Structure formats: C-alpha cells, structure tokens
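A single protein chain has been omitted; all remaining protein chains appear in their positions.
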Amino acid sequence: MKVIGVVDTTFARFDMASAVIHELKQTGTGFKIERSTIPGVKDLPVASKILIEEKGCDIVIALGMPGAAEIDKVCAHEASTGLIQVQLLTNHHIIEVFVHEDEAKNDKELRWLADRRAREHAVNAYDLLFHPERLQKKAGTGQRQGFDDAGRIGE
Amino acid sequence: MKVIGVVDTTFARFDMASAVIHELKQTGTGFKIERSTIPGVKDLPVASKILIEEKGCDIVIALGMPGAAEIDKVCAHEASTGLIQVQLLTNHHIIEVFVHEDEAKNDKELRWLADRRAREHAVNAYDLLFHPERLQKKAGTGQRQGFDDAGRIGE
Amino acid sequence: MKVIGVVDTTFARFDMASAVIHELKQTGTGFKIERSTIPGVKDLPVASKILIEEKGCDIVIALGMPGAAEIDKVCAHEASTGLIQVQLLTNHHIIEVFVHEDEAKNDKELRWLADRRAREHAVNAYDLLFHPERLQKKAGTGQRQGFDDAGRIGE
Amino acid sequence: MKVIGVVDTTFARFDMASAVIHELKQTGTGFKIERSTIPGVKDLPVASKILIEEKGCDIVIALGMPGAAEIDKVCAHEASTGLIQVQLLTNHHIIEVFVHEDEAKNDKELRWLADRRAREHAVNAYDLLFHPERLQKKAGTGQRQGFDDAGRIGE
Partner (left out) sequence: MKVIGVVDTTFARFDMASAVIHELKQTGTGFKIERSTIPGVKDLPVASKILIEEKGCDIVIALGMPGAAEIDKVCAHEASTGLIQVQLLTNHHIIEVFVHEDEAKNDKELRWLADRRAREHAVNAYDLLFHPERLQKKAGTGQRQGFDDAGRIGE
C-alpha cells in the first residue's frame, strides 16, 4: 500500500485537495491518502517534508493559490525553491500544483482552472508512483495541466 | 508542555511580539514561550534555528517589518528563504509574520495591520501545534491575516 | 560500463531525449542509458538525483523546454538552481539542456534548435565522461550549443 | 573569553574593520578579535565559516561595500544568501554590515555612514554575545544603523 500526501493551504480560494482526492480515487487503487493543511504556500515545504518523513508518504501533491500581487509571486518562488529542496533531501517527488489568481480572466474560469489542474496533476502523481511508463509515452508532447495542451511544436 | 518561540527585531516599528504573546495566552494553554530579539529580518533564520535546537521550541513565530525600499524587499526575500531552510533542517514549522511598511495607507492602519496580523498568525501557530484539524476545516477558504479574508472564489 | 541518465518532460514540445540518445549512440560506446520522464522542469532535479543515486548514473542529461512567459522563466531558474544542488550533493555532472520557446523566430527554427542543442550537449556529456581532454582543447573558444559558436573574441 | 570575528574586503572603499574594532573595545571586555580579509563580498560566506569553525569565533561581523551597479546588487544578494546559510550550518550569528555606494549623497556622507553603521552593528554584535536583554528592550522600536532610527510607527 502506497501513501500519497496531499497538503493545501487556508490561503487558497478553492478546495483543490478535494478535487485531487476525488480524481485519485477515480484513477486507481493501491494507495491511501495523508492530508495536511497549513496557512500559506511558504508553509508547504516543511509540511511536505513531514508528510514524507514522519507520515511515510511516497509522493506529495502540494497545492497552492498565490495571489496576483508582486509579493505573492515572490512567496510562490520561495515556496517552489523550498519544495525542490525537500525533494532533494528525501529523494521523493513532490508535485507542485500552483494556480495563480491572475491566470484566469474571471472567477468562473479560475474555479475551473483550479479544479482541472488539480485533477490532471493528481493523475501525474499517480502515474509517477504506479505507471511511470505512461509519462514516458507523453515525453516531449507539450502536456499542460488545466488549459489546453500545447502539443508538439508545429502541430 | 509545548514551547512556542517568538523572535522579533529591533528594526520593526511595532511591538508585534507583545501582540503575539497576548493573543497566545487568550487562545489556550499547555505551552510556554521563549523570547528572542535580534537586529533585523536577516538575523531571524539563525535565531529561529537556535530557538528550536537549543531552546526546545516546538514551533516559532518569526516577526519582521521590512521597509518600503527595494533593498528591504531583497532582505525580506533572503530572510524568508532562510526561514524555509531552517524548517527543512529541523522539521519544525516557523510561522513567518512580515508586515511591509508600504502595505498600509497611513501610520494608523500600519499599526492596526501589524497588531492584527500578528494576532491571527499567533492563532495559526497555536492551531498547528494543538489543533491542526481547525486549519484543515478552513482549507481553500481564502483566509488572510490582517486585512479581510479573500474568501472562496466568487463568494 | 558507464551509465548515462536522460530525463525529460511531458511539458516539452519536442522529443529531445530521442535526439540525445541517437547522438550518443553515434558518438561512442561503453555506456548504457537510463531513461526517466517527469511532468515539468521543476521535477528534473529530484528525477536526476534518483537517476544518479538509485539507478547508478555517472552523468545525467536533463532536458527541458520552458515556455515564453515570465512564470516559465522563474520555473526554469528554480529548476536550474535545483540541478546545481543535485550536482553538489552527488559530485556528478548534470548537463542541463534547456530550450526556451522564445529563443527561435518560428516553429521550424525551434524544432531545429531543440534537436541541435540536444545533440551538441549529448557530445559534451559523452566527452565529460570519456574524453575530458577534448573539452579542455576547446577552453575559451566560444562554443555554443544550437546556434553558431561565438568563437574567440574578435575572430 | 569569547572570540569575535571581523572579516572585510579589499573591494570596500572604507576601513570599516578598524571602526568595528575601535567600537568593540570601547563597548566592553571579555573578548578577543580574529581578523580576516578577502577580495570581495562573495568571499565573505566561506571566510566567515572558517572564522567560526576553524578560528573558534562565537560571532562574526561581516563587512562589505557593494558598488552601485546592478551587478553589484546581485553580488550583495548572493553574499547575503551565503551568510545566512553559514549561520544555519553553524548555529552562530553573523552580523552583516553592508554599505551600498549609492546610499549616500556624496563621499563625505558615505564615509560617515560606513563608519557609523559599522560602529552601531559592532554594538549589536557585542550585545548579542554578552547582553541579549539589551536588544530585547529595543524590540519593535525602529532601530536603524547609520542613518537616524525610524522609531515606533507614528512617533
């Protein structure tokens, strides 16, 4: 039985964790889920590390929704840097799922985007853990999470 | 008995530590407080690490009030990066509470903001330590510390 | 028998890994290849570390194709920083091969560039592993991967 | 007997180390000084680490005077990041004293600023080592080193 960690924030304005968990359960079996919620994206790195080292997670999905201001971009950068460090300290993957508030043109699209990106990355995490060959088949094909795939160059 | 570290700076222009300590005592029991004061935000990372490793703190609240100049933004970024590193080195949470001098429109609002944000993050730290389920209930609900909560998208 | 790791992304819009593997096989012998594919460039650092530490790779070629937006530049920077950290943690070289979508003036050139840069860096990785003296002969000669070499100053 | 490290650069255009040492001797006793000089601010992190780990320093004062160009700002940022890392690796404080060449309106003010900031931070280092309670008394009071203190908000 594998363990998938799901960590999110009270700062985010959409419940991406529920979308992730719903999608994971539709995608396959053989895992259980460990949940954790912290205030903001800068708390994600240590929360992810604790999920891996103290809760036995084999992979973590780290969910965040940074605001649109410059300071929020800096926070997201600091969080991302920390999430990479955790991966290097643990040799475990963390799938970072960030949706920036200014990525969508209105609230409806933002909700759709947060839900869609969370679900597509849930499948990525599942595949990394159980079916890495599925990712390899899509190597270099311009996959995107949320908005339309970019596809191969010129296609 | 848990230990909550509170570290602040002589650079800050408001006594956020007193607000934090007052709020913590109103919020619950079962902890004692370790205090530390250093010159500026760049001194927060090692001070926080010492509180965790040498003073036995289970969590640290790190308080800073960066100035409005570009150089102050860089200092805050360096401090934040260091605070995340400490968390990864210790597997302990540090709640960073920074109030930027240019976040408020006048002195009165700045004082209010520093007090309010310090208090709301004191509760976050308390909940992380004693009631993590309270944070999970607020996952994805757009919580903010200081100014009004952003709420769920479209609400 | 040496082991060369090749890691790429599903985000990239060109199959640089195939170009790398093709070029490596044309360049020499004495090695086998370990493949890995992950979603995006921020997943490259830990994937590279796993290739080195768990798959026995002597060197890794890390392939990515960041988009043209500002956020993509930040992701690439975070990935690069992580790739350098992995090298320092393992004392193994990782040859980073990034092609930014805005480096070429059209799709045709972008495909050409991705293929060309991947192949030239494949030779660099091979030389680092088997013939470091070949790199030393080219020290300070303005080599570029993809576009024309810059050459020595004033030549 | 405590040991205070003082490290400076040949790049700086003012002898801040002498100001620091003079001020330290006026401030108190119970310490000896270890000196080190390196070319530029990017050499400060390892020089500080060597002072702590190989020369037994209990605290280090790291002095630098970055130029006014953009590249100098980047160097200062890299140096600061490194100085924070050293602190986290050693659990010792390093008081960074940087004076940027563009902080003053003319040469006379720049000399005054470098001297003043060095001296005020010398006292901070001394207090951190011998009288941390003195810093705590000034928590949140808007202390500045060099130019006038900012004071509490609204005062």
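The letters A, B, C and D name the chains in turn, as written, and every chain counts its residues from 1.
To be clear about the criterion, a contact is a pair of C-beta atoms (placed from the backbone, for glycine too) under 8 Å apart; a residue touches a chain by one contact, two chains touch by 3 or more.
Since we're looking at a predicted model, the values are computed, not measured.
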Contacts of the hidden chain among displayed chains: C, D
Omitted-chain contact residue, chosen from C:Lys2, C:His22, C:His77 or C:Arg116: C:His77
Omitted-chain contact residue, chosen from C:Glu23, C:Asp43, C:Asp58 or C:Glu96: C:Glu96
Footprint left on chain D by the chain that the document does not show: 8-18, 35-39, 42-43, 45-47, 49-50, 53-54, 65, 67, 71, 74-75, 78-79, 81-82, 85-86, 89, 107-108, 110-111, 114
Where the missing chain touches chain C, by residue: 73, 77, 80-81, 83-85, 87-88, 91-96, 100, 121, 124, 128, 132, 135-136, 138-145, 150-154
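Rule of thumb we're sticking to: only the chains that are shown with their structure count from here on.
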Rotational angle, Cα trace of chain A fitted to chain C, multiple of 5°: 70
Interface sides of chain B and chain D: same vs different residues, half threshold: different
Chain A-chain D separation of Cα centroids, rounded to whole Å: 41
Sites on chain A at which at least two other chains make contact: 81, 85
Contacting chain pairs - touch in the sense defined above: A-B, A-C, B-D
